[in-house]
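Notes for the one structure printed next.
Now for chain A:
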Amino acid sequence: MLETEGVTKSFGGVHALRGVDFSLARGEIHALVGENGAGKSTLIKVLTGVHRPDSGAVRFAGAEVEFHRPAEAQRAGISTIYQEVNLVPLLSVARNVFLGREPRTRFGLIDTAKMNRGAAELVGSLGVDIDVTGELGRLGLGVQQMVALARAMSVDSRVVIMDEPTSSLEAKEVATLFQVARDLAGRGVGIVFVSHRLDELWRLCDRVTVLRDGRRVHTGPMTELDRVTLVAHMLGRDAGEVARGGATGFEGKHDRDREPVLTADGLEVRNRLHGVGLSVRPGEVLGLGGLLGSGRSETVKAVYGALPVRSGSVEVGGRRVRPNSVRHALRAGIALLSEDRKAEGIIPGLSVRDNIALAVLPRLSRAGILSERRIDELVDTFVRRLRIKVANPRQPVRELSGGNQQKVLIARWLCTEPTVFLLDEPTRGIDVGAKAEVQALIDELAGQGLAVVLVSSEMDELVEGADRILVLHDGTVTGELAGDRMTGAALLAALAGHAGSGEEGSDE
Partner candidate 1 sequence: MTTTVAAAPAGSGGTRARVARVAQRQGALVILVASVLAATLAFDSFGTAGNLENIALQASFLAVVALGMTFVIMSGGIDLSVGSVFALGGVLAAWGSRYGTLAALLVPLVVCGAIGLVQGLVIARGGLPPFIVTLAGLLFARGLLLLISDEGATTYKVPPGSAFRELAQGGLLGIGYPIWIVLVAFGIGGLLLRRSSYGSTVLAIGGQEDAADLMGLPVLRTKVIAYTTCGVLAGFGGLLMASYTSSGVTVLGVGMELEVISAVVLGGTLLTGGAGTVLGSLVGVLLLQVIRNVINQVGSLNSNWQAVISGTILLVVVTAQRWLAKVEGR
Partner candidate 2 sequence: NPGTNEEAAPVGGNDGGDQQVVKESSGEGCTLADYGAEKIDLGEAVVGFSQSEPDTAAFRAAETKSIRQAAEQAGVRDLLVTNANNELPKQIADIQNMLSQGVDFLIVAPVNSDGLDPALNAAKQRGVPVLTIDRKVTNTHCADYVAFLGSDFYEQGRRAADALNEVTGGTAKVAVLLGSSGNNVTEDRNSGFQDQVRERYSDLEIVAEQTANFARDEGQAVAEQLLQSNPDIDAIYAHNDEMALGAVTAVQAAGLDPGQDVRIVSIDGTRNAVQAIVDGDINAVIESNPRFGPLAFETAEKFYAGEPIPEDVIIEDDEYNAENAEANIGDAF
């Protein structure tokens, strides 16, 4: 139904796509996978008129098409959820859902009541309970992704393209999303699905196309591939070589008998956190579990001083850290990798190099003058260590693929040589290879005595990576799992137990 033939696209010197053939059938769910920077998002943007291919053709419903703008693709019946959530933060949720096709009254005016009702229904049917008249920007990324999904569902499309829709979603929401996708496919809608959470692919997709370095290297039914072969295709290595890796890159548990290096107590954030406390020992990985909006991101932000707290204390190494000051937190050795890469992480116009060195500039300068040589050395080290894929460290970071941007940010924080590293969704949008690398890195860092707080929506990551898991609900700590009790099932139960609001657990 939607096809490309020999599509090539390059940006300056970067060949993002090289002669890619791709085809999507009616009613199929087609996975598109590949490493970071393999060209998935670029292919999607070519399909939907954001970019024009340098050469090659796009065919839709049998006819060759040339979309000049995303609007044209949409009008033709292709609806897309782009990778970086692309909604308007200052507008209400309802407006975001219906932008451009709002319900009208008899007088041609927008029927606000109907729009709000419609949005509430749609969002509600996805299991999200929010005030649809509130500003979208105030919601967490996960909720925003659900809103984007609601928007994509609200139109009758023949093709729905989802670029990493699950990256910020919790198991529950992922299940909802899958349900929606299957319903759509059942009605004959073709779906393109991109994800770095490979397990999801077998649960959902019919076929898969693997991209590597802008080339299509494999297309075939999902069931014919096992995980190892898929990864081997993605990385371009031998299956045998890949096979030894586990589900995650985590190896084992850490030494945890030392005194806590970070202790937070009674953190209060109006309407968000109610007396949250936690402590982490050097070398320990503390997991934070919880449902969407349960306050995990707030907790780490509050510890970092980036979210004003009304009361509560944070101590590092027995010393109280001045509250509500990022600079003091940093100086005390705390670092935070934020979940929202685009809004709170990268500085798009700056080079990769300057983005990495950002937090340690004063250290790399004497009398206010930067030592370019020392910056280069530092940057080179981390580019190699984290295997960041850049043409040149002076390339603007905005040109990197999502996963590589994430690595740049991790490098930024490692430069500060933290004693406590708060990681909010550190593997969000990172490919398998990189994900395993990041996970291994977390292990390694913990092994070197770093205290890590890990927020993740991926159950596996928490269970395998953490030494201990705190469960949050509605801004309070409602449980702790450690040792033998730390299994996927136990975690699920802990989450569900508090979320079911009186009902019999969940039907998962």
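Candidate entries met the following condition: all candidates are chains of the complex that A comes from, given by their letters.
Heads up, the rule we're going with is that a contact is a pair of C-beta atoms (placed from the backbone, for glycine too) under 8 Å apart; a residue touches a chain by one contact, two chains touch by 3 or more; residues count from 1.
What you see is a predicted model; the values in this text were computed from it and never measured.
Evaluated over the candidates 1 or 2, chain A touches in this complex the candidate numbered 1. Against candidate 1, in their complex, chain A makes its touches with residues 50, 69-75, 80, 82, 86-91, 95, 99-102, 108-110, 112, 124, 127-131, 133-135, 138-139, 143, 151, 172-173, 270-272, 290-294, 308, 473-475, 496, 499-501, 503, 506-507.
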